[in-house]
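Apart from one protein chain that is not included, each protein chain of the complex appears where it belongs.
Showing chain A:
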């Protein structure tokens, strides 16, 4: 089964164990690396080899967590970002699923329009940000629009790739047993494409988040991205880095959780048992 190249960046794919490598061993090496980086950073900052004002240090970052979490401005920013991400995800995923399924199932429409989506995928979409700002202003709307576009593009591409995974032999059975369009979709296309749909949702969420944060970084007057910008400009590197780490952590947790959900729901796949 040819797996489309869009799967290359799939979360978790690289953590799947290769034959002969123990997962536990890999985990030890990974932890050692992270601990090593943290310790080295701390040492370099304390001995003054790197300038603490710009690079901060791990202990300051940890110390910055409690005050940040009780800062109403931060909480508001978090809420704002979550709202924008949620809206982007909902809009982009709904649109992307619909368009992806249609393009995946209709060869003519696919030939006509899929290149546009692929072109969008390849373009650095941040270039559109100034234009989006012109239309939607400096508020949360621009972040939502930008996040939705990113989500939409990634969801569409992965859904189309997912529909490609549907095996012709299964469609043949549906035809031979005279399945209605709906039954064909419900029992053959949807489950057959589900690996792609799961990837689509994950990429949609991740890119929606990226889009919102980038938009806030450059344009907004509220949100996590905006705060990171403010903190950096004021040399509050520890606060900025703390925010970045917190956001990364949340994304990693969501991604891991999603991976588990996916594995449970697609346990029929031969590689799901690994």
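Everything that follows uses one rule, which is that a residue touches a chain if its C-beta (ideal position, glycine included) is under 8 Å from a C-beta of that chain, and two chains touch if they have at least 3 such contacts; residues count from 1.
We take it that contacts and distances are computed from a predicted model.
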| item | value |
| --- | --- |
| Missing subunit (named according to UniProt) among the choices "NitT/TauT family transport system ATP-binding protein", "VCBS repeat-containing protein", "Phenylalanine--tRNA ligase beta subunit" or "DNA mismatch repair protein MutS" | "NitT/TauT family transport system ATP-binding protein" |
| Omitted-chain contact residue, chosen from A:179, A:230 or A:247 | A:179 |
| Absent-chain contact - pick from A:86, A:139, A:191 or A:255 | A:191 |
| Chain not shown, touching residues in chain A | 169-170, 172-180, 183-184, 187-188, 191-192, 194, 266, 268-270 |
